[in-house]
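Every protein chain but one is kept in place in this view of the complex.
And now, chain A:
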Amino acid sequence: MVSHIGPVTVMDSAPSKQYSDDVSLVMVLLDTNPFFWGGENTTTKVSFSNFLIHVISFLNSVLLLNQLNQVVVIATGYNSCDYIFDSSTSESLNVSSGNGKMPALCSKMLQKLEEFVIRDEQLSKENSPSGIVSSLLSGSLSLALCYIQKVLRSGRLHPNPRLRDAFFSVVVACLGIGCISFNFIEIELSHLTDINLQILCLQGSPDGPEQYVAVMNAIFSAQRSMVPIDSCIVGVQHSAFLQQASYITGGVYLKPPQLDGLFQYLSTVFATDLHSRSFLQLPKPVGVDFRASCFCHKSTIDMGYICSVCLSIFCKQHKKCSTCGSVFGQANPEVKLPTDRKRKAIDLNAAYN
């Protein structure tokens, strides 16, 4: 027991407020691409249902860590994407499951997921797949960012910014005079820290080069709103998109070598709140594939031509930029290519170091 000797004068602050800085909102993007999970060339060791069990356990553990934590699940399908679970809505919390065996989170989410997969399937009947069967990552990233913007703008988290400013000015004023106890400031500041926002992509299907521009835009917008994108690859190949996403936004990129213990990976690495990440050993990026897709044929290229006006990327030389309409002069490929290659090499070096 904490015993304190001497007359007690200063009263304690409110109960257990000191640890409130790990409140998180986790947006989970779930890859539900049927061509990945059910494809005949499946080399994954884990089935979709097993995968879901791990993910649901992970969601539960996030919700367990703090009662103010919130998880939102977005399904990334082949043709569409949609919100399938939001722990903040009242129906997901107060509903007691019918037979008492299936937990509320599970049943609600699975029901929505099933509806989503059926809808997604109907869409794919109209335009049958050809070539790479990637899922709509750009769409679900955008949905996640929209949700985050809604949260940020609703002012739910910053109920009274004026008051915060006013308080800061007082603290600063007091600091100037040096008549304030430092503990007090620390406690007060910790009240004002916001919720941690993060996006977690659970991706299995390969990247779709045609989504390059949209995905990159989403990544930069996440960077602007300072939302890290974590990625966990459950497929066979690495994902260049997500490597870049995690690298640029400061998230964690991980491709678990063994998928049987997916939950342990998820809980060890991705359930860490942003504040704790600064002093924990987390997986380091092993290298980032910075290759871009060209705007003309949507194929991934090592080297290409870049419009000097709008920075659009092309795999072949054009007379006119298809994005901004600038007319290119006669370029001398002998001069241009070596510099490009050099720059590429620097980029890759930077990534590997």
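Basically, a residue touches a chain if its C-beta (ideal position, glycine included) is under 8 Å from a C-beta of that chain, and two chains touch if they have at least 3 such contacts; residues count from 1.
Keep in mind that, in the parts below, contacts and distances are computed from a predicted model.
Which name from "IBH1-like N-terminal domain-containing protein", "Vacuolar fusion protein MON1 homolog", "S-adenosyl-L-methionine-dependent methyltransferase" or "RNA polymerase II transcription factor B subunit 2" does UniProt give the chain that's left off?
Not shown, but named in UniProt as "RNA polymerase II transcription factor B subunit 2".
In the complete assembly, which of A:Asn50, A:Thr268 or A:Thr300 touches the absent chain?
Going through A:Asn50, A:Thr268 or A:Thr300 one by one, A:Thr268 is the residue touching the chain not shown.
Of the residues A:Ser61, A:Ser80 or A:Thr323, which one touches the chain left out of the display?
Selected residue, touching the omitted chain: A:Ser61.
In the complete complex, the non-displayed chain touches which residues of chain A?
1-23, 57, 60-61, 63-68, 93-94, 96, 103-106, 156-160, 162-163, 165-167, 169-170, 173-174, 177, 179-181, 184, 191-192, 263-264, 267-268, 271-273, 275-276, 278-281
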